[in-house]
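Report on the following structure.
Left out: one protein chain. Kept in place: all the others.
Up next, chain A:
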Amino acid sequence: MRSEPKENADAFNEALRPSLPWLGLSVALVVAGGLLTVSVLWMLVCFIGEPGVNTALWALALSGGTALCAALSSWLAHSGEMSFAARLREKVATHLMLLPPSAVSQYDGQKLRRLVADDIVALHHMIAHFPHEIATFLIVPLASICLLVAIGGWVSLAALIPGLVAALFILVAVPRLASREGKIQFDVMGDIALAVDDYARGIRVNRIFAAEAGAAARYEEATQRFSRGMVERVGRVATIMAMATALLQPVATFAIIYATGFDRPAQVLAASLFFSLAVVTPARQLGHGLDYISMGRAAAGRIRAFLAEASVVGGPVSDQPSERADLVVRNLSVMLADRPALAPVSHCFPAGTLTAITGTSGAGKTTLLRVLAGLEPPTTGTVLLADTPLAELAPANRTAWAALIAQGTDVLSAPIRDNLLLSAPDARDDVLQAALRAAQIEEGLDTDAERLSGGEKQRLNISRAYLSSAPLLLLDEPTSALDADTSRRVVDELRQLAKSTGKVIVMVTHDPAMAARADEILPLHPVDYDGARR
C-alpha cells in the first residue's frame, strides 16, 4: 500500500508548525529592539541640544533594552529553527526508509546525501535568519525615515539617495543576475560534487584507467567551468557592485548631508547624520542576505518534492507470523518507469523448502525478491505468507515476516558483532557465533567488518539468515563472491535450515550448479518492452 503525495507533503508543514510561535515571538522582539535602537538615536539628538546627564543615562538604559531584545530574539529564533530541523530530519529519514528501491535509484548519490544533510542545514539557516533580517531591513529604516523627515524636513531625504540607489541595485538587479547565474553555478557545483564523489568511489578503477580520461578530466572540466564562470560573472558585475558597495558606506551619505545642511543648527545636522546612518546601515548586510534565502528555498523545494514521493506504508497488520508458513505468489508483475521489470509470475513456495530463482540478468530476479520483502510494491498480483497478504503488514513488522539479504558486500564499518546485532539486537554472543559458523566464517565477533574480504563480507550478510526468526528468508545472489566449495557448503546449510525450521527460503542465483542443489527451481524470463516474452 503506497502513501498519498498530499499526506506526505503535509509532513513538511507538520515539522514546521510547532516552531512558528517561537519564530513569531522572535520577530516581534526584533521589531521592539529596532524601535528601541531608533529611540537611542533620538536620545542622542536631544542630548546634543541639551547635554544633561539624565538624557545620557536614558540613552544608556534604552541601549540595555535594545541588547536584551536582541539576545532574547536570537535565542527564540535558534530554538525554533533547531527543533524544526530536528523534526524535519527525522521525517526525511523515516520517509527514506520506506521508499521503494525504484524511487531511490531516481536520486543520484549526491542528491540523496544532500537531502539528508546540506538541504536541512540550508533550510534551517534560512529560517533562523530570514525573519530577523526582514524586520531589521524594514523597521529601523522606516522609523528612522519618519524621524528624519520630522526634524530635517523632506530635503534631508536627499542624503539617502546614494545609499538607497545602491541598496536598490543590490536588492533588484543582483538577484536577477544571480538567479540566472545561480542556476548555472548550482548545476556546475552539482557536477563538481558528482565528479569528486565518483572519483573517490571508483578510485581503484580510476587509478588504472585515469591517465587522461574519465574522472580526473570530468573533475577538471567541472571545476574549470566553475571558476571560469565565476570570473566571467564577476567581470560583468564587479565594477557596479564595487560602486554600490562604496556608496553604501557612511562616507557618501555624510558628505551629502554636510553639503546640503552645513549651515543648519547642530541638532538638525545630528538628526540627519544619525538617522540617515540608521537607514543605510542595514542595507550593507544585503549582500549576504540573499544567497542563503535562495539556497534555503531551493532546499525546501527539494525536501518537499522528496517527501511527496510515494512511500510503501504497508497496512495495519502487526501480528507475529507462525513458524511454518507457505508462500503463495499470484500473478505478480512489476512495471518500473514504464518498463516491465518483472513478467507476471505465479508460484507456490512450500514451507521447509529452499527454492532457487534463476534467469538471465534483467529477468527481474532482484525485483521479485524486493516485492517479496515488501520493499517494492507490485503493479499487479498478491503475495500471501501464511494466508496473510504481505502488503497488509505494518512496516515495523515486516522483518519479522520476511528477511531479505541483499546482493553485494555492503557492511557497516564496525565490528562484526555490531553488524549482526542489526538483525537480532538482543542476541547473545554464543548465538551470534553459531550464526557465523553456519555461514562458514571463522573470524571473531570483534573483527572490524570493513577489513574482511569480499567473500567474507558476503558470508557475514548470509549469517543474518541464521539470526532472523522470520518464516520467509530471501537471499539475493548469496554465493556471488564465493569459491565453488564454500558456495556448496553455504547452499547446503541453507537447505538444512529450511528443512529443520520449516522456513521458506528463496535464493536468487545465476549459477546452475547452486540452483541444482535447491529443492526447487523457479526460472524467470525477461520481457521485451513491447510485452512479448523471450
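Methods note: a contact is a pair of C-beta atoms (placed from the backbone, for glycine too) under 8 Å apart; a residue touches a chain by one contact, two chains touch by 3 or more; residues count from 1.
FYI, contacts and distances are computed from a predicted model.
Per its UniProt record, the hidden chain corresponds to "ATP-binding cassette domain-containing protein" from the list "Peptide ABC transporter permease", "ATP-binding cassette domain-containing protein", "Cell division protein FtsW" or "Protein translocase subunit SecD". Touching the chain that is not shown, out of A:15, A:127, A:273 or A:497: A:273 (per the contact rule at the top). Listed residues A:96, A:151, A:435 or A:491: the one in touch with the omitted chain is A:96.
Contact with the chain that does not appear here is found for just one residue of A:407, A:469 or A:501, A:407.
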